[in-house]
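See below for the structure under consideration.
Complex shown without one protein chain; remaining protein chains in place.
Take a look at subunit A:
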């Protein structure tokens, strides 16, 4: 029997069998993990942006509740307060809200019928602060006191603190979830490597007894699992990017909800996913392979 083999054109074949029945399952599991990690990262970025937006809006403004004193009408008291505040350094603009607007703000809580004409509705003054050098709440308060206006200044610091705390928790939670997913991916790949080593024990023993160094054998598994994980990472990242893009398209500039304003640039966070998955797989596979090869002596 003869074959048409030409030794001059021979190229070395792969030392590990090309395909493995477990490869499909591994790609699926790692792709799902990458998908979740990418979605978590995009969600964290969007939540952070939302929090920063709210904080910025709140910190650049203050609300002053004005109560009329004596014979002064509420509108006059509000106008005087706005005038006083406009003169405080660090205030860009102070504007008294009309009675209708103040009533509109109270309507959801009191109802239309309860807003009787003789009900003393406090007037509101909205203050836009100079973003470069915003005035402190204490400065606004003293200016009002000096002008003899009975008012309460709310610089939103309580809300800003809450939002910053929530954003911080969201960031740490996202980091924790991301690390957990990476650890799960590493464990899955480590398990798959050990299963692969066990399945190809005959190949490994022949390589080992033929004088292959442990690093040489480990590199075979490292390269194989890094390729598999990179492919899976690509699928997972693409899936997450598609979902985020749909959320962006469905919600416009504000995203699907104001809490998660996804930006197109957020999608770039998925780009390193295949590389990170491949590196995680390579390290995990190497550790598993070196551990088993040590047993062979």
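The rule is simple: contacts are C-beta pairs under 8 Å (C-beta built on N, C-alpha and C of every residue); 3 or more make two chains touch, one makes a residue touch a chain; residues count from 1.
Quick note on the criterion: contacts and distances are computed from a predicted model.
For the chain that is left out, the UniProt protein name among "Helicase XPB/Ssl2 N-terminal domain-containing protein", "Small integral membrane protein", "Deoxyribose-phosphate aldolase" or "Cell division transport system ATP-binding protein" is "Cell division transport system ATP-binding protein".
Of the listed positions A:25, A:206 or A:246, the one in contact with the omitted chain in the full complex is A:206.
By the touch definition given at the top, subunit A reaches the unshown chain through residues 1-5, 7-8, 10-15, 17-18, 202-203, 205-214, 216, 297.
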